[in-house]
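Read the structure below first, then the notes.
Of the protein chains in this complex, one is absent; all others appear in place.
Chain IDs A, B and C follow the sequence of writing; residue 1 opens each chain.
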C-alpha cells in the first residue's frame, strides 16, 4: 500500500486548495437533522470530528480552539457567575468556562440535540463530564431566539461558538449586528462577549474582519472590541475570534493580573497563558490591511455568506 | 458543499493514476487478521466492499465479475457435481456455482474467517443464502494446502477467486505453475479450472498474460487454455480471467449448446449469455501483443509480484 | 517524495469517482477560443492531451479510439472516395481514414483552428502528416453548418468525432436527430456514418444508448444501425461508437471480406482487425438493458446533456 492509497475526507478552502485528511479509522458516522458527522482517527491528529465534511476539532489541539473560545472572555470578567455558551456542541467550550470556579450557572444552548447526545457518549475527551456538572443547564433550541427571550437576564459572559455563516445555513444570522445586540441585551452592564469568527489567514480573513468592524460599530454597547487568533494546526491555519466587552478592556489586562486570576480560580491552561495574552491579541498586519480593505458591517439584511 | 468535498477511498493504479471513490455512507469498517475492510455506499455503484483500500465489488456490477468467475467454467463442464471455490469471500462466486443444479457438493475454502463471518451478516445481496445451501461446505484454511491434501479427489470444477499476488501477501504462490498443478491433481480427468487473473487493460496486463502463458505451458495437463475478460465498470477497466480445461474446449462450445445447458440447469445470467460467449473469449489485439512481449511462466521460485 | 506527491489532472466521472492522472511533465498548456488544453506526459500512458481537464487521448492507446472512430465505417464502405471528418482535432481520425487508398478527398471540419494549429506542431505522433496529405482539405468552421451547405454532396463516409454534449457547449446539437439527418443528406445513397457516442460503461451509458435509439428511429434513412465499443484504457472505461449505414449491413461483413479489403487497400490495424470485428459489435447485456431502460430519441429541442 502506497502513500496515495487510503481513506480521506476532503475539504476545499477557497478555489486555492483542497485538503485531504487521512482517515485511519472511522469510529462513528451519522446524520442529524442539521448536519452529517464523522468521528474518526486521523494520523497525528488523533480522534477528530468532521461536520458536513469539515474538520471541527481533533485531540491534537482542541485545547487551542476551546481555550481561545472561552478563556480570554472568562478571564477578563472579574467575577463571571452566569455564563451562556451558544452552540459549542462538543462540550469543550462549556468545559473551559466551568474551569472558572466563580461560575454558578452555565447554560449551553445548542440546537442540534442528536449531535450533543452523540458527543456525550463518543467524545468524552472533549466534554470531560461538563454536561454532568451541577452548574450546567443544557438546552436544545435556537440560541438567538433563546437570547431574545432572556433580554435583561444579566448574563456575565456569552461565548458564541457557532458554525460559520454558510450560504444555505442559519448561521448567517448569528454573525450580524442584530444578533450581537441581542447578546448585549441579555448581558449585564459589565458583560463580556466572545465569538469564533472564522479564518485568520491571509487567504480569506473577510469574515473575521467584518465581525470586528460590526462589533466596533456598536461603540455605545461595546466600548472595547478586540480580535485575536489561535494557531489551530488541525485547521491548517490560524483561527479568528473576537471579544467585545461592555466595561473591561482586554488590552489593559496585565500578565500579572491574569496570573493572579488563574491562581484564584485554579485555572491551568495550555494555550491561553498569562505570558501569551499580549501576543494573542496582536494581529499581524495583513489582518489590519484586510480590515481596511474588505471589512463591512454585517446586518440581518446583508449578512456574511461564507463561500470558502 | 462543492464537488471536491466529501469522503473518499483512494487507490492507485500504476504510477499513472489514483482513483478517488466517493463514500456516501460508511456502513461497516474493520480489520481481520488478513486485511482491512470497508463496506460503504458509493454513489451510482451502491453498496461496495473495499479490501485494503481497493474496491472489490459493488452492487452495480458484481454480477459481471462473479458470472465471469463461475459461469464459463461451470457451463463448459457437462455435468459439474463437485465444485471448489478457492477464496471468494463474498460468497457470490459460490452463489453462481450453485445456480447449476447439477452441483451436489460445493466447497468454499477462504482463509479469512472473520471476513466471511462479516459478509454473512452484512452482504446478503452477494451470497443470497449460498452459505446456507445444504450442498455447501465452508472451510477456513489455506486453499493451496487444502488442495494438496485433496489430490485425486476428482473435483469437477475449481474456481480460483483469490487476491492479486501482492508483494507482501501470500497470493504470489496462488498464481504459479505449482499451484495450477495442485489444482489439476485434485480435479478429475475432465476437470475445468478458472481463475481471476488481474487487469485486462492495456496499462498492466502482465499478470493475466503470464497466467495464460503458465497454464499453456502445462499442455499435457491442460490441453485447452483460454483467456477472457469481463467489463467491470466498478474497476474502471476490463478484468481478466483464464480458463484451463483437461478435456473440453471452451472455444468449441456453441451458443446453442450453452443455451441448452442453461435451460436444463435453469440458469439465467446477466452477463455471461449464450450470444456473448464468443465475444467474451475474443481478446483484443493489445492483449495478444502484451502476451508476446511480457508474458512469462510463473513459478513458486519466480512468481508474479503485483505492483500496480 | 512519496506516491501521493506530484502534479495531477483530476476529472470527475459522475458523483462516484474522481480520477487523478499524474502529470510527469507538462509539455504545453494553453487556451483556445473554445477550450483549455494541456499536452503532458503521464506515466505509462505517455504523451497525452487534456481538453478542459478531461483526458482525450494518450500515446498508449490512441490507436484504439481512432481506429474505432474510422475503420469500421471506412471498411464497410466498398469504395470510400469522399470522406468527411467532423471535429477530430488531433488529426488521427483523418489519418485513419486516409489509410484507405480508395480515398480521393478527405475534408476535416474542426471549428477550433488554434487547437489544430497547435496539434500540427506538437502532436505529430497523432496526425503523422495527415494534414499535409494532398487529398486533405482542412476547414475551420462549424461542422453542422458546413454539412447543411453540402446537402446532396454525395459524401461516402462521415466520421463524427465531436466533443460530448456538455451542458454549456455547442456539442448538444451534434448529437441529435436533426444533425444526423443533415449528415444523411450530405451523403450518397450508400453513405456510412460513424460517431463517437460517449461512455460504454455500466455507470453512464445513457448518451450512447440514446444515440443508437435516435439513429434507429431514422429507419428509412439508415436501415442499418449498430453500436460498438473500444476498450480505451486511457479513459478507464470502454468507449462507445455508433455506425449508421444507408445500404451496407456491418453485421453481415465477414472476417474474410474485411481481410480482403484490408489487403486491397493495404490496411494494417492494431485494434480493428478482421477477427475482432464481430466481438467489437457485440454489446454486453448491460448496454442492452440500459437501452431498454434509459435510451430516448435526441432532438434539437430535447438534446442529451452530459453531466458526468
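What we mean here is this: contacts are C-beta pairs under 8 Å (C-beta built on N, C-alpha and C of every residue); 3 or more make two chains touch, one makes a residue touch a chain.
All values reported here derive from a predicted model rather than from experimental measurement.
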item	value
Per the touch definition above, residue among A:105, A:263, A:282 or A:302 touching the missing chain	A:282
Per the touch definition above, residue among A:31, A:44 or A:260 touching the missing chain	A:44
Identified contact with the non-displayed chain, of C:7, C:148 or C:251	C:7
Touching residues on chain A - with respect to the absent chain	3-4, 8, 12, 14-22, 42-45, 60-61, 64, 201-204, 231, 233, 236-238, 270-271, 273, 275-276, 278-279, 282, 284-286, 289
For chain B, the residues touching the chain missing from this view	2-5
Residue numbers in chain C that touch the chain omitted from display	1-2, 4-12, 18, 20, 23, 25-26, 29, 38, 52-54
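Throughout what follows, only the chains that are shown with their structure count from here on.
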item	value
Approximate Å spacing (C-alpha centroids) for the pair chain B, chain C	33
Rounded Å distance between chain A and chain B, as computed from the means of their C-alpha atoms	53
Sites on chain C at which at least two other chains make contact	3-4
